[in-house]
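All protein chains but one are shown at their positions in the complex.
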Amino acid sequence: MNQMEFSRRQMMALMGSAAAVAATGPAAAASEPLKLWTIGVAKVGGKDWSAMEAQSGISIAYNAKSARADEAIQKMVVGDGNALYDAMSDNGGGMEDALASQGVIAELDVSQIPNWANILPTYQDGGAAADTIRYEGKIVSVPYISNADSLAYNNTVIGADLTSWEALFDEQFRGRAAMQNDFGPTLTNTAIYLKESGKQDIENPSDMSAAEVKGVCQFLIDMKKKGQFRTFWDGFQNGVDLLASEEVLVSSCWEPIQVVSAKKSAQDIRYGTMKEGHQTWNNMFMLTKGGEERGQAENFYKLMNLYLSPWFGARTLATFGFTPQMQGVNEYVEAHPDDFDADAKATIAGRLANKQARLAIKGNSWQNVFPTNIRDYQDWWARVQAA
Amino acid sequence: MNDYANPWGYRLQWMYLLLVVTTLMSPVFYVMYVSFNENGFGAAEYVFTLEWYGVIFTDKLMMNALGWTLSLAVVTTVVTVPFAVLAAKFYKTARSKVWVVFLLLSPLFVAADIFGAALLVYFKNLNHTLVWVGDWMDTGVMDGWFKLGFTTAWIGLIIYTIPYAFIVVLITMGRYKVQQTEAARACGATAWRAFWDIEFPQIRPGVMSACAFTVILCFNEYTRTSLLKGGFDTFTTVLVSQMLNEGMSEQSYAMSSFVSFLAIAAIGSIILWTLVRSEKLGAEARAKAAPVAS
Partner (left out) sequence: MILIDRLARGAFLLPLVFMLVFFALPIALTAVWSVFERTMFWMEPGFTLFAYENFFTSARLWNFLASMYHSLIAVVICLVLGFPIAVFVHRRVPQVAQHRVVLLFILPFMVSEIIRIFALRPVLQRNGLVNETLQYLGITSEPITSILFTPTGVIIGEVLSFLPFIVFSGFLAMEAVPKYIFEVCEDLGASTFRIYKDVILPLAAPGIFAGSVFIFVNGIGVALLPNILGGPGAVNAGLIATQAIVALDFPLAMAVSAIMMVTLFGLLYLGHRLFDLTTILEPAR
C-alpha cells in the first residue's frame, strides 16, 4: 500500500470528525486552546506565552518544535501532525509548497485578519516575497519573522568592523571561526561568497547543481583541513556559548545568537553587513487541515492578527533582532515610550537600519529548504564532515 | 585487613575513589551553581538569586513535560520490575541460559540512536499493517495502537530499562537460599505464597533498588524517547529543544538541579540509613557479646 494515499479508515474518520464539528458549531471550538507547534522565538513578552495569549484573546497550547525542515515534513505528511497540531510554523519559500502539495495545510482567508493591510508590501501580490507564502497563487501562510543572515564578530577583541565573508575564511581567524552544522545555510553562504568574489562560477547559490555543490564543498574541506573552523555549531545554545566564551571570534549565525551572546558576555559582539550578500529567509505560520476541521480557524486568525501587529513586531525586533513583517513599527515605538526606553529605541532603530543595509546588497540569496539536488547536498556535506 | 595490607595504600585508594566520584559529579554541581545565577549559563556576571526555582512551578511547558515524564516513569516501572522478577525466576530454572541472558541483556548493547531508529520504523510499519488489517476486517479499533505516542515511548523505555532491572534483581536473588522455597512448598504453601511471603521480603531491597533505578533511567533518557514519543514533550526533550532553538531557559537549569537535589537526597538518605542501621546492629551485637560488667 502506498503510504501517501489516504486509507479508507482515515477518510471516514475525517468525514466523521468534520460532521461532528459541524454539529457542535464553532462556538464550542473557540473555547479550546489553539494547539501551536512552533519554535521558542515565536513568543515575546515574557518567559512564557501568557502575554501573547492576553494580547490575542485566545488560549494557546504550545508544543516545542525544532528548526529542522525534515521534522515538519515527517510529522505532517507521514506522522499524525494533523491530529496533534492546529497551527505550525516553518520556513517560507519551500515548506508551504511542500505541505500544500500534500494537502495537509489549509488555504487562508486573509480578509479575516485586519492587520493584513499593514503587511510589508513585498508580500502583496506581485511583490518580491509573494511566492514565499503562496502555493499556486493562493495564500497558505502568514509570515511573522524574517531576516538576512550574516556574520557575527567580536568587535572588542578584533577591534575593527568586518564587512566581508572573506574574514570567515581568513588566516588571522584560523581556529577561531565557526559555521552552522547544517548544509543549507552553510553551503548557501559559502556559495554567495565564492560567487560574488569571483572564485567560483555559480548560477544560483540557493539551488546549486551537483558540480557547483562539489566545488563549494571542496573549498570548505580545504578550509577545514587547514584548521580554519573551531567547530560547526548546532543549536542556539551552542552558537551563543561559542561567541560568549570567546571560543570563536567570527561566526556565521542567526541574529538572535549575536544579540544574546553580546548581552551575556558584556562584550561588543556585532552583526555585520557583508558586501557579497546574505542568506535571506522568513518563517511563517500555517493552519493545518486538522485545525481547520476542528474549527480553530477563528483562533488562528486572531493569533495571526497579533503576529502582524506592531506590538509583536517591535518586541521581536527588540528581543531577538528579527525583522518585523508589518509597517509602522517605528511609529508604534514612538507612541509607547513606557514600553521602550531610550536605549531600546536606539537599538531598534539601529537594527532596522542594519537590516535595510543588508537587504540592499545585490548578492542576497533566498534560503531553500528543498534544493533540486538535495541528495548531492547531503552526500557532499557528509564528506565535509568527514574531512 | 590482613598482614600484607598497607594502611597508606588503603587511604590512597579511598582518596582516589572519592576523587573519581567528585570529578564525575562536577557537572551536576556546576549545573546547581548555574541555577542560582540570575544571568544564566555562561554569563560574565554572577548574581545569586533563587528566582528561577520559583519560576519552575509556573512554567507551564516545564510542568507539563514533567508530568508526562513522571507518568512514563511510573508506568514503565510498573511493567519493567515485575517483568524483571519473572525473568529472573525463569532464568534460575531455565536450561538454555545463554538465550535468556542474550535476549534480556542485549538492549544494553544497542546504541540509543540505533535502537530508537529501528523501533521507530517498526512501529510505523506495524501501524500501517494494523490499519490495513483493520480495513480488511472493517474495524478501526486497532488504528491507534502503535501510533507514535505514549504507548510507543512506554514500550521503548521498558525495553531500555529491563536489562538494568534484571541484573539488579538477579544479583539480589543470588543471596536468597532456594531451600527456603522448597521448605515452604513442603509445608503446603502454594507457589505464589512461597514467593510472596518468603522470598519477596528477602529480595525486597533489590526490587526497590530496581524500581528506583528504573525511574531514574526513565527520567534522564533522551534519545529513544524523543524518537518514539508523539506529540507530547518530556523533560529531556524540552531541554534539548530549548538548547537547540532558544537557549536553555534559566528555569531548566533550576529544574535539573532540583531533580538532582531530590535524587542526591534520596540516595544520600539510603546510604545514611544503612550506615546508621549497621552501626546500630553492630552496637547491639557488641553489647550482647560483651562480658557482663559486674
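Here the chain labels run A and B in written order, and each chain numbers its own residues starting at 1.
Note that in this section a contact is a pair of C-beta atoms (placed from the backbone, for glycine too) under 8 Å apart; a residue touches a chain by one contact, two chains touch by 3 or more.
Quantities reported herein were computed from a predicted structural model and do not represent experimental measurements.
Enquirer: Just to verify: which one of A:172, A:245, A:356 or A:372 makes contact with the chain not shown?
Expert: Going through A:172, A:245, A:356 or A:372 one by one, A:245 is the residue touching the chain not shown.
Enquirer: With the full complex in mind, choose from B:36, B:52, B:68 or B:213 the residue touching the hidden chain.
Expert: B:213
Enquirer: Which listed residue, B:55, B:100 or B:130, touches the chain dropped from view?
Expert: Answering carefully, the residue with contact to the hidden chain is B:100.
Enquirer: Kindly note down the residues of subunit A that lie in touch with the hidden chain.
Expert: 2-4, 68, 70-71, 73-74, 77-78, 175, 179, 181, 224, 229-232, 234, 237-238, 241, 245-247, 378-379, 382-387
Enquirer: Touching the hidden chain in the full complex, which residues of subunit B are there? Just list them.
Expert: Its contact residues with the unshown chain are 1-2, 4-5, 10, 13, 16-17, 20-21, 23-28, 30-31, 42, 83-84, 86-87, 89-91, 97-98, 100-104, 106-114, 117-122, 124, 155, 158-159, 162, 167, 170-171, 174, 191-192, 213, 216-217, 219-220, 222-223, 227, 235-236, 239-240, 243, 253, 256, 259-260, 263-264, 267, 270-271, 274-275, 278.
Keep in mind that, in the parts below, only the chains that are shown with their structure count from here on.
Enquirer: How big is the gap, in whole Å, between where the Cα atoms of subunit A centre and where those of subunit B centre?
Expert: Comparing mean C-alpha positions, subunit B is 38 Å from subunit A.
Enquirer: Spell out the part of subunit B that touches subunit A in their complex, as residue ranges.
Expert: 39-45, 55, 58-61, 124, 128, 131-132, 134-135, 140, 143, 147-149, 230-231, 233, 237-238, 241-249, 251
Enquirer: Would you mind writing out the residues of subunit A in touch with subunit B in their complex?
Expert: Residues 1, 3, 7-9, 12-13, 39-41, 47-49, 62-67, 78-80, 84-85, 234-238, 240-241, 244-245, 256, 260, 264-267 of subunit A touch subunit B in their complex.
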